[in-house]
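Report on the structure given below.
Every protein chain except one is present and positioned as in the full complex.
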Amino acid sequence: MASQPSSLLGGFLASLRRDLLVAARHKAELTNPLVFFLIAVTLIPLGVSPEKSVLVLLAPGIVWVMALLATLLSLDGLFRSDFEDGSLEQMLISPQSLYFTVMAKILVHWLVSGFPVTLMAPLLGLMLHLPAEGFLPLLVSLALGTASMSLIGAVGAALTVSLRKGGLLLSLIVMPLYIPVLIFGASAVQTAIQGGAIGMQLAVLGAFLALAIVLAPIAALGALKISSNG
Amino acid sequence: MAWQWFHRLGSPRWFYEKTSPWLPWLTVISIALIVTGAVWGLAFAPADYKQGNSYRIIYIHVPAAFLALAGYYIMAISGAVGLIWKMKLPFMVMKSAAPIGALLTFISLVTGSIWGKPTWGTWWEWDARITSMLILFFLYLGMIALQQAYQQRDTADKSSAILALVGMVNIPIIYKSVDWWNTLHQPATIKFTGKSTIDPSMLYPLLIIVIGFYCFYALVLLLYTRVEILRRENRTQWVNDLVAKSK
Partner (left out) sequence: MSSSPSPLLELRDLGCERDERLLFSGLDLQLAAGDVVQIGGPNGAGKTTLLRALAGISADYQGQIFYSGQPLPEASWDFARDRLYLGHLPGIKKSLTPAENLAWYLAQAGGRISIDEALAAVGLYGYEDTPCYQLSAGQLRRVALARLHLAEARIWILDEPFTAIDKLGVSQLEALIARQSAQGGVVILTSHQDLTLPQLRVVNLQDYRPGSVKSAAFHQTNLGLNGLSGAQNDNGEVVAHG
């Protein structure tokens, strides 16, 4: 198998450019995860209590859980349009490394969902009276965590891409896999507020991300091959 | 020659015919072990000095919890074998293992909850082991849901095999994370199975019943798989002959 690094990168960049273009043409959809994130977080003071003392306690967990849900709900479209218009077949049989093509798609997904959600999180932290020490850890842990979640979620999206109503099933199979990321992500913010060191939590989140970068695209491309076969 | 054996193992018919004589043996052994262990554990083993008789639920809870986890690995490894060697039989084992595992997980959750009432005074405690078991239950539910979502058997088999493998990689991570999360929030007051502290008079019946449960699990898995084999191979000559003979 002749390896051509320049051509590999070329395929990766072409897919990256195409998916970014597609995302840019659907500008209205870009804001959906953000609006969901905002509304969902707003529900908590309304449903639980607007008391500052309560919200301070809940803030890290709520922002994290809602960011998780926002990422989750945007997953369904990750491979769906490619499946429906035949691009997926062409991706699968192209002489490029499928790993990098899938990686490009996941990267674009993160850039249009997890990344803006991360950037918006401090604003919601402000609304929930998150103490000042929590903001930087929130940004860093969400950046690492949402990237892992895009990668893990891609496997679920690939497994359900050929199902007409795969959305709810996708959440069902992916959510349990998000639990470790949630535990360490929310804990990083919580610990920082209490004045503790959060190096360990961030290191674990980084390790999850590294593991997900290696394994998740492989599982996703295997799932894509199976899905497009059926 | 070893390879020949391995590939015959992939043949559903060979498997069906070879496992037929095992069934009565497994039935007898598992019933004998479970009855012995249960009678010993429930009637003869001493009561716990702290928990009284309520601890006796471990004779169901512990074996169910053991097998719930082991069952996931059995399921995932079967799926991997099916994917790698392109055999049909392992997928049938995998499909059969999912509902059995889910049921065992459910049993261990319910017995854990019943045990929790006299021990902690609540029906539900966010203990590390119970929480991990709950997440394992979710993983099983996802497996079953994905399997049933596909009309095409082949796609269902292969997709759920991938999901099982992803779950298998994740289970140790989830267990470790939940353990760590638990120590963070509430130092564990009572460990569920303090192996080192359990008295031999309580341990021996537990060991017997655990082995009995393993045999019973093997029996149920075999029965499920055999039904699945008949269902999938229903168009073949040997299944037709089998049905004709039994009439």
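Per-chain residue numbering starts at 1, and chain names A and B are given in the order in which the chains are listed.
Methods note: contacts are C-beta pairs under 8 Å (C-beta built on N, C-alpha and C of every residue); 3 or more make two chains touch, one makes a residue touch a chain.
No experiment lies behind these values; they were computed from the predicted model shown.
A.B. asks: Considering the full assembly, with which of the depicted chains is the omitted chain in contact?
C.D. replies: Per the touch rule above, the missing chain touches A, B.
A.B. asks: One chain is left out of this view; which of A:V56, A:L92 or A:L111 touches it in the full complex?
C.D. replies: Touches the omitted chain: A:L92.
A.B. asks: List the subunit B residues touching the unshown chain?
C.D. replies: Here the touching residues of subunit B are 11-13, 152-154, 230-240, 243-244.
A.B. asks: Tell me which stretches of subunit A touch the chain missing from the display.
C.D. replies: On the subunit A side, contact with the omitted chain comes from 1-2, 10-11, 13-15, 17-18, 21-22, 25-26, 81, 84-87, 89-90, 92-96, 225, 228-229.
The definition used in the following text is that only the chains that are shown with their structure count from here on.
A.B. asks: Could you put a whole-Å number on the gap between the CA centroids of subunit A and subunit B?
C.D. replies: Here the centre of subunit B sits 32 Å away from the centre of subunit A.
A.B. asks: Please name which positions on subunit B make contact with subunit A in the complex.
C.D. replies: 135, 138-139, 141-143, 145-146, 149-150, 152, 154-155, 158-159, 162-163, 165-167, 169-170, 173-174, 176-178, 180-181, 184
A.B. asks: What does subunit A use to touch subunit B in their complex?
C.D. replies: 155, 159-160, 162-163, 166, 169, 172-173, 175-177, 179-180, 183-184, 187, 208, 215, 219, 222-223, 226-227, 229-230
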